[in-house]
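What you see is the complex with one protein chain gone and the rest in place.
All chains are identified by letter, namely A and B, in their written order; residue positions are counted from 1 within each chain.
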């Protein structure tokens, strides 16, 4: 996998894919700077008048419902349909799904009307989308212990008919039949607003250069985790403010010298149980 | 007071209250990261379809009119009423009140329709809300010299029927009958956009764990000032960019080791003058 990780980052850096984000007001700057640092070309466009035009020329479209409004939901659907027609992969970050009925319903509506390639969320968000109630508090992550996350991701992928990534201490990405577990990262990622949102956009950047969403998603998870570790080492002791700055530096500094090793494990899913023996 | 300050921060860290912010687009990221650093759980939600659902499960609701629109004013009122019904404290930051009639009127409309626990602003903003004209330029603070601020805060609290915090070189918080003067902080706080907005949200976090708004507000002012001093010491010499990063680090690093000492003084208000002899 190390070879593929290196190649995928190299391809991303070379092609500099345009990643169209319809995202929340909290994370726009951090997302754009994170994508730029990684080597992608971010664009934010929200108006119903232009989202289809932007989405169809993008390498990936990332929909994020963190501060959704009725207008934004419409924009997401218009952009999503245009992306679908143009063969542009669509990713969904259902920020805070379950925190209010509106977030859950809007996420599910997007999933019904748009063909989504990857949904990335924390365990609580994904559980709500899959119709399995879990406690959620605001938009923060549950910690997603490994075994439960695998089973949840598999069930959600089956139910939603899309690749699902459940991120937490360990990350799982699966289409319900196969997938990967990815380790790495740092606890400080949970202390930076929008670190999950940026991760979804990073997945979008990799999906723009790698057709298989499982492979693209695993590469994004692995490299993002590596950046988190590098940033924690560079600045973590000073606190979350310094870590956030260092994370952008680390994303820009990713390369052959720091290809993450041994962090991606193949997930073996038993067809009988539908569960997550690995 | 030192003991109480320590206990309140400890309670905040333990309970990790959900602070629902309806805030301006300039400061969303900084506010969210500041609350996370402090130990609270921030959420931003603006849509009329969901603000009531979010506000009623929050520990506090913070309304900030920094980049208000007609839709946001409606959202503030819907959320505020839901918070009132659920017993969730509501805080108001009237950013730039007086700079345009729309800001003053929208602030006063929120104050009429929602029971607000604490209003925090600079001297010019509070003077405008109290119907006392003062020069204001954009959304920046007047410097609020001590004596005048105390009297202004007392009059505004009487008139608005809420706890009022006037922040500046010295901070005053009062319900019109009693209150506190809080010192500390650093001049560099005035060089970071949204340092006042974040302070109001920090007050919200303390109000979520301490019912008395005067006590909660004083704790927030004291701890925030301490964080400002720590940040100035860590990075202030480099400039406001470094200071902003260091402020997030400092909020995360607050604890028993740096309980602010001697910064909170009880305010003695003469019932005859209504003024601020202390």
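Worth a mention:
Here, a contact is a pair of C-beta atoms (placed from the backbone, for glycine too) under 8 Å apart; a residue touches a chain by one contact, two chains touch by 3 or more.
In this text, all values refer to a predicted model and were calculated from it rather than measured experimentally.
Within the full complex, the residue among A:47, A:86 or A:133 touching the omitted chain is A:47.
If you put the hidden chain back, the residue from B:41, B:215 or B:242 that touches it is B:242. When the omitted chain is restored, the residue from B:101, B:161 or B:262 that touches it is B:101.
In the full complex, chain A makes contact with the omitted chain through residues 16, 18, 20, 25, 28-29, 32-33, 36-37, 41-47, 49-50, 53-54, 58, 71, 234, 244-250, 252-253.
Although one chain is not shown, part of chain B still touches it, namely residues 24-27, 29-30, 66-70, 96, 99-103, 137-140, 191-194, 238-242, 244-245.
Simple rule for what comes next: only the chains that are shown with their structure count from here on.
Chain A and chain B carry the same sequence, and matching their CA atoms takes a turn of 120 degrees, rounded to a multiple of 5. Computed centre separation for the pair chain A/chain B is 34 angstrom, with centres defined by C-alpha atoms.
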